[in-house]
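Okay, handing you the structure first.
A protein chain is absent from this complex, but the other protein chains hold their places.
All chains are identified by letter, namely A and B, in their written order; residue positions are counted from 1 within each chain.
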Amino acid sequence: MTRRLSLFNVTSLVFGFAFLYLPILLLVVYSFNASRLVTVWGGFSTQWYGALFRNEALMEAAWVTLRIALLSAGLSTVLGTLAALALTRYGRFLGRTLFTGMIYAPMVMPEVITGLSLLLFFVAIGLDRGFWTVALAHTTLTMCFVTVVVQSRLMTFDRSLEEAAMDLGAPPLRTFFAVTLPLIAPSIVAGFLLAFTLSLDDLVIASFNTGPGATTLPIKIYSQVRLGLSPEVNAASAILIGIVTLGVIVATVLTKRSAARAQRQSH
Amino acid sequence: MRRSFAPWADSSARPLIRFENITKRFGDAVAVDNLSLDIFEGEFFCLLGPSGCGKTTLMRMLAGFEQPTAGRITLGSADLAGVPPYRRPVNMMFQSYALFPHMNVEKNIAFGLKQDGLPRGEIASRVEEMLRLVQLERLAKRYPSQLSGGQRQRVALARALAKRPKLLLLDEPLGALDKKLREETQFELMDIQHELGMTFVVVTHDQEEAMTMADRIAVMDHGHLVQVATPGEIYEQPKTRFIAEFVGDVNILEGNVMGQENGLWRVATPSAQAPLTIDDPDEVLNSGQAVAIAVRPEKMLIQRDPPPANVPNVLTGEVWDIGYLGDWTVYRVKLASGAIVRVTRANASRFVENPIDWDEQVYVTFAPDAAVILAE
């Protein structure tokens, strides 16, 4: 039987989504505010975007963040995919429980703990804090998320496809690259994007592990925000939101199209 | 034992349930179209029809999950309009059984009783009684996921019966069971209904199920009632070709009415050389009218030798297929007209000398009162 939406259902959906989106929307709108006072509307202006791009410290931070995010997301995608394969394809191996624990723990552990422990580790081995330590820290955190995303795809994966490839004479490695990898590719891309945004977004772990010359955008924004609202931060936020929204839309369209293509091919 | 039970034939009897000009629309689609129907106390009533005929909608209106777009449903003397499901003295056994997965058998059966606020002791004794009725005493503490399909069906039945509703609705009650279990359960349901003296309304698409269990069957199609009658009447006197074909196997011979002789209809058909003679006095037909003659396969005789000249309704053809079913043998005979008729013969003895074989020329005959005329 068809489910029917009651008035209560509709109301809770409307209020729920308003709650989720109104603050973001206000932020974007007020980034075009001419007034220096962030909460008083003083007419439309794009001046803060100009100021933002002339703010060299902020631009430098953005560039560092982007490089860290790309590097750590790339690394964590490889590591996470390997981990997902290990968890789904290797059955019981020595220390599997510990391995699973190490995958899930960083995701639920408060970031302050992860950040602190990695910092103490880097100090202990005498690695100077900076770009690399932040990238390594982010890789460790985000690879767990990649693992979960890829693992959920692998669990629904039809193993008979691989068996068919091997039956037709493809050795394991070639089977992996010719059959498995193309089929799980969307989840790997999704995992990469997730890792990328998590790295882009992180304040706490980066704060603990950063050093001279490796100030990331969140750290920069955070220190400005602590001093009070800043229209430049509004502009920076609006740009980030725009990029993410665009990215999500592109990703959705791409996966829809590839899903449609897969459907057509399977018929 | 209940041969004399026929309240529908008694004009003074008051029905338990009365549908009056019920119409139900979902958007543009009409699920039930201006339907009127009476169901009497103590009846085992079947709503039979193909999927999408509106039978389930009719039942859900009775349970209170759907409201009629127009018309009135009364139960006893109460109008059911606007009465929510939880205030109706009607219970339902769901097609999926809808057993609560987080409650054990006992708790499932007690659920409805708890809603009525019955004292604890009474609930316990009623649950025990129900468990005994469906023979599940030993499984009281099990969870639905630990039961077989047949056991789940019994729990669902016990749960719906526990409140002793005036009316029990059963939505495809045997649909999820395998064939053998289904047959056994049919008889069990009949026994339980008889024992409790309750009114049962069953929705099913399985004509065999309906024929076995029901006092009366309502055949539905496209939101209409096509025929409401006892299983015997439905089978032997189907009102339309749809019913004749939906209930049981039937051979349909198309033809045109020539006239009436001695109260018997004469019908010309391309399937036979001589006109057919049909004894169906209730039909009112005009000369030249196109009709369909419906004959059940078991009412046809098949023979190798030509019948005497005075035997009516002779069809000739050759044996196209033979299916041996153990109790029956089915012959598919291709007539000269190209039509194929199905003839069944009971295998009354174990050995038949010189049986009819494939490709043999045969004669198929049937008595005038074996056939029904269906006006097109």
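Just so it is clear, contacts are C-beta pairs under 8 Å (C-beta built on N, C-alpha and C of every residue); 3 or more make two chains touch, one makes a residue touch a chain.
In this text, contacts and distances are computed from a predicted model.
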| item | value |
| --- | --- |
| Per UniProt, the name of the complex member that is left out, chosen from "ABC transporter permease subunit", "Iron-sulfur cluster-binding protein", "Two component response regulator" or "C-type cytochrome biogenesis protein CcsB" | "ABC transporter permease subunit" |
| Shown chains that the omitted chain touches within the full complex | A, B |
| Sole residue of A:34, A:51, A:148 or A:244 that reaches the chain not shown, by the stated touch rule | A:244 |
| Of B:27, B:101, B:197 or B:263, the residue in touch with the unshown chain | B:101 |
| Contact set of chain B toward the excluded chain (per top definition) | 63-65, 84-87, 90-92, 94-96, 98-102, 111-112, 115-116, 143, 145-146, 159-160, 163 |
| Touch residues of chain A, complete complex, unshown partner | 1-6, 8-10, 12-13, 16-17, 19-21, 23-24, 26-27, 30, 38-39, 79-80, 82-83, 85-86, 89-90, 93, 95, 99, 102-103, 105-106, 108-114, 116-118, 120-121, 123-124, 136-137, 139-140, 143, 147, 172-173, 197, 200-201, 203-204, 207-208, 218, 221-222, 225-226, 229, 233, 237, 240-241, 244-245, 247-248, 252 |
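Quick note on the criterion: only the chains that are shown with their structure count from here on.
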| item | value |
| --- | --- |
| Length of the line joining the C-alpha centres of chain A and chain B, rounded to whole Å | 60 |
